[in-house]
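The following block contains the structure, expressed as structure tokens.
Only one protein chain is missing from this complex, and each of the others stays in its spot.
And then chain A:
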Amino acid sequence: MSRMLLIAATALLVTACTSRESPQTAASGGPAASAAQQQSAGPGCTRSRTGYPQVDVKGATVGFSQSEKEANPFRTAETQSIRDEAAKKGVNLLVTNAQSDLNKQISDIKSLLDRGAKLLIVAPLNSDGLQPAFDAAKAKQVPVITIDRKVTSQPCTDYLTFIGSDFVEQGKRAAQQMIKATGGSGKVAILLGSSGNNVTVDRTKGFKDGIANSGLQVVAEQTAEFDRSKGQAVMEQLIQSNPGITAVYAENDEMGLGAVTALKAAGKTPGKDVKIVSVDGTRSAVQLVADGSYTAVIESNPRFGPLAFETLEKFARGDEIPQSIVISDDEYDTSNAAQKLGNAY
């Protein structure tokens, strides 16, 4: 009996873990493969300043530490992009996946160093807590590029640079699309991402700043934790409490897709009666844009490979590397979604 109960409890826990994992995953949101633009922020970092040896990217052993399971489109596209670019550059790539376990990511990075990685690309699981891994890389004079999630450690000293999206900008662009689609007036509901997450905070701030001078009015904002089924449930409630909603801003595609289901069930036509804009650029959402039942999708670009290796090459040449590099995000609306569908991930 007690054993059966244990199994039941275990199953419960496993489910709990999984559901806790997915919002985190989706949190990083994803984007498309356009040419990357660079923005410098703060003083740059040069090889002479770090005193690191010159490592030619071609033929080098490069380690890539992924943070979470490649179980969602963003992570899949991110890892694939690193792999593809490594193959193109003739790099011997070592890949690990921390499976959402911070201690595992630290030992993953240490083992990459131990296996001879001379350059590292890290998708951090968390903003804090990777210091022991950075210290190990520093001790071996291995430059570390962090992608998609910014860490609190020191750029240039603990890691070389951070490559990621500007989440505030994504929110602003979503606001522009919303203004364009609604003509600048209406009642907007915001489906927020997970609380206490910088992606949520930034995408909310950008959107609200973006609509500040328009006639759009935020009538409701509730978290759906980057989750599709929660997005649907929250949207169902919002339709009941605010029948006059004319627009929905979802902070990731998954929640937006949930909202579409809820709106249809309530007899509304998403994309027409109720405009929907979300951030990510997943194939399912962009497909809906192309079909006309979704308004627009702002991309969060997961294709860090080209920019990451280019940065490593520049560092090897002795160029100055900015503290953070913004990856360019595309956007999909009804005018281009059909042509650009191939870029969605």
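We take it that a residue touches a chain if its C-beta (ideal position, glycine included) is under 8 Å from a C-beta of that chain, and two chains touch if they have at least 3 such contacts; residues count from 1.
As a convention for this text, contacts and distances are computed from a predicted model.
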Chain not present in the shown complex, as UniProt names it (candidates "Oligopeptide transport system permease protein OppC", "Monosaccharide ABC transporter membrane protein (CUT2 family)", "Assimilatory nitrite reductase (NAD(P)H) large subunit" or "N-terminal double-transmembrane domain-containing protein"):
"Monosaccharide ABC transporter membrane protein (CUT2 family)"
Sort through A:Ser107, A:Ser229, A:Thr261 or A:Gln287 and give me the one touching the missing partner chain.
A:Ser107
Given that one chain is not shown, which residue among A:Gln131, A:Gln176 or A:Thr261 touches it?
A:Gln131
Determine which one of A:Gly51, A:Gly196 or A:Gly267 touches the chain that has been left out.
A:Gly196
Tell me where the left-out chain touches chain A, residue by residue.
2-3, 5-6, 9-10, 12-14, 17, 20-21, 24, 69, 94-104, 106-108, 110-111, 113-116, 125-132, 152, 195-198, 201
